[in-house]
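Dumping the structure here so I can ask a few things about it.
Shown here: the complex without one of its protein chains, the others still in place.
Entry: subunit A
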Amino acid sequence: MAGQHLRIHGLFQKYFLVLFLAVVMPLTTNGLSEAWFGYRDQRTRLEQLLGVEARSAGAKIQGFVDGITDQLGWLVQLPWTGEPDERRRIDALRLLRQVPAIVSLTLIDGNGRERLYVSRIGLNRNESRVDRSADVAVAGARSAGLWYSKVNYYRDSEPYMTIAMAGNRPSVGVVVAEVNLKLIWDVIAAIKIGQTGYAFVLDELGRLVAHPDISLVLRGADETTLAPFREVWEAVRRAGADVATSRNASGIAVAAAAAPVTGPHWTVVIEQPLSEAFRPIYAALWRTVGFLLVGVAIAGLMAYALASRMIKPIHLLEEGTERIGAGQFGHRIDIRTGDELQRLAESFNAMAAGLAESQERQERIAKLKRFLAPQVAELVDRTGDDDVLEGRRTEVVTVFCDLRGFTAFSARATPEEVMFVLSEYYDALGQIITRYAATLTSFSGDGLMLLINAPVSVAEPALRAVDLAVEMQMSVQKLIVGWQERGYRIGFGMGLAMGPATVGRIGYESRFDYTAIGSVVNLAARLCASASDREILADATVAEAVKDKHQVHPIGMRLMKGYDEAFLVYRVAFAERPEAS
């Protein structure tokens, strides 16, 4: 039983697993591929977005620088004369007012002489005519047109830069402007990347030029302050076209991109916390995971329900076969799945019905064997038809026999002796009855009644009956010799009669007997009763039928009990001592 349960359990698991996997595997494959491609698309989009943000931030910073150079352009348009240029002085002062980032302006004429210096802090100088042609700024502007100095930190704190610009011809001179880069703060602080992302500017040496947190810039070229910013910049350079990821000064993982600022050779780096930049990606991934989990749960439920449904008829089949196996042939398996299982159940049911029928017949046959000769019983069994046992009227030979003096013997003898005698007696008779395929209808004590020609017809029933009787008489007489030696006074007589009788099964339920009813039975019984030891008495019909094969001697008319008229009775002759004959 345990093994069976294990198997059933295993089948459920198998079904469940197969169904579950059938749903989950494509679902998972789909979900994972979707997540992967979604991730790649999102990453590409993020990359583009960050690139755009970086270019936009770069353009803003470029705008700040270009705004200054554009303004400076006004001061190098007209050629210098030998006279002081009041007009240009006013222009320079106006420019100081217009561009707050410019701290001071130096105007140099075509000969490299300083003509004007105006400052917010220092004293202005007019027409000092100092030779400035050797200044790097002036030389730079003269050779390149536009010259940017490296960023320098005033008193190690405030970032400054010098911009020098030459006009389109030497005579218009050069303008040199000191620019306080702290004012980029207004621009850089206004740049926002997403929710919390921001931009910062590094110069070509990787020093901080601008940052929304001005205090970081004011620390000057402080290596520990600059290190994390350089690290982000390095990450951007390494990443190439891909999204660069790094950790910022606060240790937060960030996605970063950069854009160059041409002219001063700066780099604008933008960074956005990864958690924020990848939020859409994470959201999409979580969504996919959510759908997958829901899908898996549904698949599990479906697989469970389906496997249960598939298992249920198999359970029913199992239970049904168990009950049928236990002998409950009346049990029917009720499966209405409309498929092979239903067909299987139906064939089980048919089998159970067949088994029930078969068992019934077996029982019947077992009963038949009690009174039929084994051969006949087998015949009935083989044909599977016990119609022969049905009641009918037929010509039969009835044989009666019993022991003489048995009642007196049994009264005297011990039970062991009685049973010994009966045992020998029936052993001997049983073999003969079987051999002659006679039907034993009843026996009681020492008497027997046999039928020939019923239920199965035989050829020459009378002859067979007489042969049977002779053999029986001879066989018993041999026993009697032995019994008499022991001192038992027992004889054996027989009576035969032939005639029509009603034969068939009588009785109830399992207590059926096969018997014959008719005067021929009475006659045979009477003949037996009147037969003495070693005598086989037969009626005229029998005698007539066997007279060619056996010696039959009429022994006169006898009046039988229960009959009004006397019958002619015959005695069948037989060799009294078989050894002698």
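Definition applied: contacts are C-beta pairs under 8 Å (C-beta built on N, C-alpha and C of every residue); 3 or more make two chains touch, one makes a residue touch a chain; residues count from 1.
Following the convention adopted for this analysis, contacts and distances are computed from a predicted model.
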| item | value |
| --- | --- |
| Chain excluded from display, named as in UniProt, from "Putative ABC transport system substrate-binding protein", "Phosphonopyruvate decarboxylase", "Zinc finger protein" or "ABC transporter domain-containing protein" | "Putative ABC transport system substrate-binding protein" |
| Of A:Arg43, A:Arg113, A:Lys192 or A:Arg230, the one touching the omitted chain in the full complex | A:Lys192 |
| Residue of A:Ala22, A:Leu93, A:Leu317 or A:Leu344 in touch with the missing chain, whole complex considered | A:Leu93 |
| Which residue of A:Arg55, A:Arg219 or A:Arg332 touches the chain not shown here | A:Arg219 |
| Residue among A:Leu183, A:Leu226, A:Val243 or A:Val546 that touches the chain left out of view | A:Leu183 |
| Hidden partner interface residues of subunit A, rising order | 86, 89-90, 93-94, 96-97, 100-101, 120-124, 153, 155-158, 180, 182-183, 189-190, 192, 195-198, 212-215, 218-220, 222 |
